[in-house]
Every structure is written in structure tokens, then in C-alpha cells.
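The complex appears here without one of its protein chains, the remainder shown in place.
All chains are identified by letter, namely A and B, in their written order; residue positions are counted from 1 within each chain.
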Amino acid sequence: MTAEQVTQGLRERIGDALLESEPRGDRRVYMTIDPAEVVAAADELFNKMGGRYVITAATDRREKHGSFLVTHFFSFDDDDLYVILHANVPEDDPRIASITPTIPGAGWAEREMQDLLGVEAVGHPDPRRLVLPDDWPTGVFPLRTDFSSQDKPEASMEGAPQMTAIPEGAVVVPIGPYFPTQHEPESFAVFVDGEVVVGSDYRGFYNHRGIEKLGSSDLTYNQIPFIAERICGICGFVHSCAYCMAVEEAAGIEVPRRADYIRTIFLELERLHSHMLWTGVAGHIIGYDTLFMQTWRMREPLMWLAEQLSGNRKTYGMNIVGGVRRDVDKKDFPKIEKVLADIEREWTALQEAVPGDRTLTARLGNVGVITPEEVRELCSLGPVARGSGDTVDIRVDHPYAAYDELEVSKCVEDGCDTLARTFVRLRETPVAISIIRQCLEQMPEGEIRAEITEEIPPGLQGIAAVEAPRGESFHWVLTGEENRPERWRVRAPTYSNLQAVSTMINGDVLADVPIDIGSLDPCYSCTDRMTVIDRRSGQMRVMTREEMRNSRNR
Amino acid sequence: MGVLKTLWSKLKQAILALKPGRVTLGYPFTPREPEEGFRGLPRVDVNRCIGCGGCAEVCPARCIRVVDTDQTTRVLCFLHERCTFCGRCAEVCPVNAIEMTKEFELSTDDPHEDLVGEYHIWMGPCERCGRCFEAPSALDRLKRTGMRCDEIDAKCAIACPAGVEADSEETKS
Partner (left out) sequence: MTLQSYLPTIGIALGQMLLVLLVAPLLEGMIRKLRAVIQSRKGPPIWQPYLDLMKLLAKEDLRVCASPIVTWGPPVMLAAILVAAGIMPMGGAVPASEVADLVVFIGLLALANLTLAGMGFSTGSAFSSLGASREVMIMLAAEPVLFISLLVLAMQSGSLTFAGMLEAPFNIAAVAAAITYLLALQMYVAKVPFDITEAETELIGGPLSELSGPRLALTHWAIFAKQFIYSSLFIQLFLPWTMTVIPWLGLAIVANVVLVLVLDLLVVGVAMSVNPRLRLDQALRYGMTLAGIAAVALIYSAAL
């Protein structure tokens, strides 16, 4: 699918409802459609043309344009093309037809839009509250521009979402809000019959920090990379990198090639440490603590290396709009080579041992199954998709930074289970090492940061997708006034992957649930990045008590 | 046979795991230096600082406050409790007055007392409005004293040692 073909196809389907289509280069098409035809357009792009649904964003543009802007993003991975579908929803009737019946993976994004901007998705199969806390009053929408980042509305429990109906004869096992193997707050209510899972419900978004709100109301372009980096505690560099690339694309800033290479090195360093961390955590979840300790031991020199290169072991603080802040010096190359060689040696031993380990494969095999069809419907990403035979890898499909000049091999497995996802991550680790080596070899000399002399004009758009260790991290920036974005939308990969959990755990036994959830490498902070919260300890207690009650009424 | 093979592979894993030996560090009883290049707590050299406030402008965590306590004293207040060690302040400082030290152990039971860095900077007051506007050291370089703030505005480009214009993207973003 080229940009013209997509435009052509869409014009045939919805005719004049396609108000505007503006390709930008070969890789992006910005379209504006009549909101009445949004379902038809989504159906055409997703079902007929085979595009992948990425995310939905809504923006409050009432002040200047008298409307809400609802944007659906689609991707054509084989053709390196992103399609951006804008629809202007009038402010006096903020409603748009829901695309969730057509694309199940859009469920959360549309609920989030309802929660935060008050744009109703008409016909949504599950319109319960998703993002806002239980005690948030109804009718207050924190991402609207007339809501200040400092506002604290009165608490009210009217809008609290109800748990889905519990199947007959099932027990509710609460996995969360605090659970030993989930290292962040989240809450799965798992319905079990005996030991077999018959259903589940999710209530999360406990980590809301209002980051998107801050980005469009308080911070400036070059302050955001540092808060973007703190969206996630493991793949933070991915977010700051994606944000900077989105702004650079919007403003047309040419980043020096050397900076691209340095970003690539750090992206891969991050993938390395993340996959090692995951392998350890997965071991810990199934009770194999030696695997946990040993992979984390292997990982530690990598953290020290990052500390030396960037100034910090995890939140590198390297990215800034226009390039990077610190150069990777020639004299550090031997140290990098040595750390990589050590890891490669030990990792190879581990990689060889896992398939032959009968207890390990017995625990991981045939659990958490997600079929290729489900992957496509739920829009799963990263190792989850690649473990089920999907080949999406943004590094190859939509090359960014220096990946267009590097050799990246995709790691795809077709086991569809937790074991397959484990193998994907095990195999990706040596690939990351080889990419860093290629970078060190090919890195050109030159500047590391583009000089930005003019203010970034408002109204420009840029998108960036980065292959995080967990899948595609997607950022969209709409530039605004006062030296800050008008809207900055972040979609972390776990946002898509978490929606697949209920499909994955159904039919498994309870013992497999922690490792099934763990096999996503879930990152709740990434997912929960937004909205403004008023944390009241009292409300948390209500939640727990309710769950305790449910778990007692067996 | 399968059982024996499993037993052997398990035993091999145990032996493999014994190889690296003990890696537990004695921290905090034996201190551990961070790596070369580590960015820790920022410290300000008050003799160099010209009080331009650029650091406060760029700080992503908003942890630097600039307050003029009287006509000749400008106080830079670093709330280290919130500092993320990003080093943006040191990066934009036109006179390199901020150094990122290697300090990182900030645990304390009184963050409001122990984690506040206060720096008093001697400023030259404006002849007309009486507010502080430039550090004497910078005025020395211009070989001028007794300035008025509206006069110095045009000279800003000359005054700034980093050659940054007052309104440029650099200090703003």
C-alpha cells in the first residue's frame, strides 16, 4: 500500500467524506474525514487493506477551532507507511461512532478518550471508566484545556466502574492492587473455577502522573524529554527518543547522523538490559530464583557501562530535541566491547540451556496462548506478536535513527505461547549486541546536536515510533504556542498488549496466570502515564475491602 | 534416560552458577564510587555565577528557585529533593559555574533542611530601579559600573560570555 493507493481506496469507500488527504513524503499520510464516516474508514483501513491499528488520540481544540480533534492512527508495516485519520467533532455535540466493534484493539483508547476529554464513543461495547480513579467526579475531563493541571475536583464515587459479572461458581482471585510478581500497582480480578481461569477483569492506571497534561500545559519542548524518560523505569530512553523524533519531524529539524547512531547505541543498550531483566523476572515468577539472580548479575556491568557513557545507570538523560547531549568517545569503545563480549559469552550458554531444561519448558510451554488472529485483532506488539508469528518490528519496518544503515534480523517464533515469547527475547539479545557493534564500527564523525535557532511554529504534526523492548512505542506531537506542544500523545506497547491478557489466561490454571501476565513484560507505568490524580488513601481502602469481600464470598 | 539427562543438566546449571563467585557488594558499609562520567548532585560556584537564572529556566524538575532578597543579593535555591541529576543547568550555564559532582547519597530524615542548596550571589543593583540585575564580575568584564538595567539590555549580547542572545532558543527551551 502506497500513500496514493490508501487515499484512492478510501476515496472509493467513503467518497466526499474524505475531506483532505496530504501525504508527507512516502512514509506518512495525513487525512481529514467527516466524523460520520469514521467506522467505514477504519473498516477499510483495518479489514480491507490490512493495516494495523495503532492508537486513538483526542485533542481539545475548542478555543481556536471550535471542535475536538479525534485522531486514529494506522500503520502499514510492509510499506513503511503511517496513516493519520483526523476527524473534527463539534464541541456542542462531542460524540463520535466507536470503532471498537470493528477493531477490538481500540477498546481502551476510546474509553480513555471518553474519560479524559469527554468525547463519547457511541456504540462502545464496554464504555466503563478506564483511566480515571474511582472517586473522580463525572463530567470533569482533565485533558480539556479549561482544566488546569493544578485543579483538584471534589471527590465523588458516582462514576466508579463496576466489576464485570462473575461467572457462576467462580471464585475471584485478586492479582493486585499489590502482588508480589507484579512490581507495579495494577489489579486483575481473575475468576477461577477450581484452579482453572474462566474470566478476568482489569482495573489499572494507578500510576497516573499527568505527564501528557504537563507536556501540553506546563513544560517546554526541551524539558519534556526528561519527563518522557520517566514514563517508564526500564525503557525510558525509548520514550524520550520517540518524543524528540516526533518534535524533530514536526519542526523539520535535521538531526546530525552521529546523534542518530548514539541514540541507536543507547536504544539497544536499553533493549539488552531490559531483556536480561525480563528473563530474570520471569524466572522469579515461576520460582526459579537462581535464573533471576544470575541474569541480573550479568546485567549489572551493563548498567555501570551506561552510567559511564551517559551519566546515569538508567535514566540516561541523553536526548534533547535536535540530537543528544553527550558524545560516545572513541576511548570508551574498548570498555563497551568488553562488556558486550562478556554478556554474549554468558548469554550464549543460557540460550543453549533453556530449550533443554525440561522443568523450565514444562512451565512455559503451552500456556498463555494467543493465536495470530487474536494478535491482529487486539493489535499486540513486540515479542508478544513475534512469538505468535507476526513479523512486526519497527526497527526494520519503519526504520528510524540509524537503523536504515544497520543490519537487524527479526526474531520470530510461531509457538504462540509463553515459551515462544521467551525465545524471542532470548534471541533478540545477541541481535542487540551485534547492532551496537555495527554502530561502533560505522559511526560517522561530526556534530551531535542540531542548532535550533528559530521558535517552533504552532500547528505542525509529527509522529515517531520506536521499537521498545516490549514493542512499538508511539508518540504523536501537535506543536503549539508558548514553546510547548498543544498535544502530546504517548502510546506504550504494554497499552496494547495488556488488552490481550484476558484472552491469554482464559482456560489456563491459576498457577500460570502470573507468568502469563509476566510474559508480556508488562510495564504499568508506561501504560498509565497520564491524567491528573488526587490520590486519597481512603479510596484505595474501599477497593481492597471490596475485593476482600468478593474473595470471601466463595 | 530422560530423568538422568535432566538431572545432569540441572547439575551442570548449578556448577555453571558457581563459577562467577560471590558478587554481593559490601555497600553501604564499604562505599562504592560511581563510574567515571557519573552525573550527581549539582554544585554552584558562587564566585563564577552571574545570576542570570538560565538554570532555573531550563530545569525540567523545576527545582531551582531564584529570589532576590535585597538590592545586592540574589539567592539561588536548589531543592535537591526533586533534582533528577539531569545536568541541564550545568549544560546551559554560560559561565560554567555549575559542576555536576559525584554525590548521590541523599537519604535524610529532614529533606527540607538537608537537601536545599542555597547560594548567595553578590549582584550589582540597577541605578534606576534599584533591583539587582547583573553580577559585579560580569560588569567588571565590561569595565563598567553603575549601570541601569535598560541600558544593559542592548549590551546583553556582549555581556554574555557564552555568546548567547538574550532571547534565543537556547535559554528559552
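Just so it is clear, contacts are C-beta pairs under 8 Å (C-beta built on N, C-alpha and C of every residue); 3 or more make two chains touch, one makes a residue touch a chain.
For clarity, every value in this text was computed on a predicted model and none was experimentally measured.
Among A:Arg62, A:Arg209 or A:Arg297, only A:Arg297 touches the chain that is left out of the view.
When the missing chain is restored to the complex, the residue among A:Ala42, A:Ala58, A:Leu130 or A:Val171 that touches it is A:Val171.
Within the set A:Asp289, A:Asp414, A:Glu451 or A:Glu481, the residue that contacts the chain not displayed is A:Asp289. For subunit B, the list of residues touching the undisplayed chain reads 10-11, 13-14, 17-18, 20-24. Although one chain is hidden here, its contacts on subunit A can still be listed: residues 171-174, 179-181, 192, 195, 283-291, 293-294, 297, 359-360, 362-363, 509-514, 548, 551-552, 554.
Just so it is clear, only the chains that are shown with their structure count from here on.
Against subunit B, the residues of subunit A that register as touching in their complex are 219-227, 230, 290, 294, 297, 300, 304-305, 307-312, 315, 317, 321, 325, 349, 353, 356-359, 452-455, 483. The touching residues of subunit B, counted against subunit A in their complex, run 2, 6, 9-10, 12-13, 16-17, 20, 23, 34-39, 58-61, 84-88, 91, 100, 168-169, 172-173.
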